[in-house]
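Let me begin by handing over the structure; questions about it come next.
Here the complex is missing one protein chain, while the rest keep their positions.
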Amino acid sequence: MVKLEEALKKHQLSMPNPPAKGGIYEPVKEFGGNFCYLSGCTPSFNGEVKLTGKLGKEVTIEQGQEAARVCVLNLMANLQAFCGSLDKVKRIVKMIAFVAGTDTFYDHPKVANGGSELLVDIFGEEAGRCARSAIGVNALPGNVPVEVELLVELKP
Amino acid sequence: MVKLEEALKKHQLSMPNPPAKGGIYEPVKEFGGNFCYLSGCTPSFNGEVKLTGKLGKEVTIEQGQEAARVCVLNLMANLQAFCGSLDKVKRIVKMIAFVAGTDTFYDHPKVANGGSELLVDIFGEEAGRCARSAIGVNALPGNVPVEVELLVELKP
Partner (left out) sequence: MVKLEEALKKHQLSMPNPPAKGGIYEPVKEFGGNFCYLSGCTPSFNGEVKLTGKLGKEVTIEQGQEAARVCVLNLMANLQAFCGSLDKVKRIVKMIAFVAGTDTFYDHPKVANGGSELLVDIFGEEAGRCARSAIGVNALPGNVPVEVELLVELKP
C-alpha cells in the first residue's frame, strides 16, 4: 500500500515533475526483468535550484534533511514516469546518499535520514526501509548539498 | 568452505556483534531472491569507535587497512545475523571502499586491500575476490577513516 499523498502531506511537500536530465543518461534503467537503477537526483524542484552549499557551512542539518527528501521525491517522480505507478514497487533495495560537506562535517547519516524516512512513509517499513550508505564528499554537481541514487525491485 | 575462524586467527581479530544502526536503514536487504545489499559499515567494534581521523593525516595506511578489516567484520556480523550462517554465501559480488583522506592522499586501494584480503581469507579466491571500487572522500560519518559496503549473492 503506497501512501504517497499522506507522506507528502506530512512533510508539506508536493510532487515535482520528473527533473530535466543534466547529461547523457537514463533517469531509470530496467535490468533483469524486475530491477531498476535510478540515476542520482539532486534537490532541485521543478527545475528550480532552491538550495546550494555544503553541510557544516551554509547548510544546516535540517536543511540537508529537507534536501534529501526532495532528492527522493525527484527519484519517485522519475520512477512514476517510468513505470506508471509507484504501486509497482516491490521494495526499495539500496540507497547511496552522497552528502557534500566540509572536511569536518561528520553527520552524513542524519542528513540521509531525511530521504530514508520519506521512503518509509511512502512504502512502509518492510518495502521502504532499504540498505544504505551515507557518504561525505567535497562537492556535488551544481553545488547541491545532497545527491541520492536508488536500486529498486519491481513486482513481477 | 567458509574459513572464518582461521581468518580471524590470522588477523588476531574476534567477531564483533552486529553494529548498532546509525539511521533509518536495514543492515542487510534481500532482493531478487538470492541477492543482498549490505549497508555501509564503519570500523567501530562492538559499539566502540577505536579509530578516527583521515589517511594522509592522523591515520597510517596500516591503520587504515586494519580499519577496513573491521568494516568487513561488521558486514559479516550483519550478514550472519541476517541469514544464519556465512555458509549461505555464494559469492561476494562487489565492494565499494570509501576512504576518508586528505586532498593529497592517493593510496586508497592499499587501504581497501585490508578488507579485500579478509574476504578472500574467509571465502576463498573464487567466492571472496569481488569487483571493487576504492574511492577517496573528504569525510565519513563520525570521522571514521573507512566505510565499506557490499553486494552479496546467496546460494539458492
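Labels for the chains are A and B, by order of writing; each one numbers its residues from 1.
As a convention for this text, a contact is a pair of C-beta atoms (placed from the backbone, for glycine too) under 8 Å apart; a residue touches a chain by one contact, two chains touch by 3 or more.
Source: prediction; values computed, not measured.
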Requested in this report: Give the residue, chosen from B:Leu8, B:Val70 or B:Ala112, that touches the chain omitted from the document.
Outcome: B:Ala112
Query - Residues of subunit A (touch criterion as defined above) contacting the omitted chain - result: 22-29, 31-32, 36-40, 96, 98, 100, 137-143, 147, 149
**Report entry** Touching residues on subunit B - with respect to the absent chain
**Finding:** 32, 34-35, 91, 93-95, 101-110, 112-113, 116-117, 120, 129-138, 151, 153
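In this text, only the chains that are shown with their structure count from here on.
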**Report entry** Angle of the C-alpha superposing rotation, subunit A to subunit B, to the nearest 5 degrees
**Finding:** 120
Report task. Could you give the separation in Å between the centres of subunit A and subunit B, each centre being the mean of its C-alpha atoms? Result -> 25
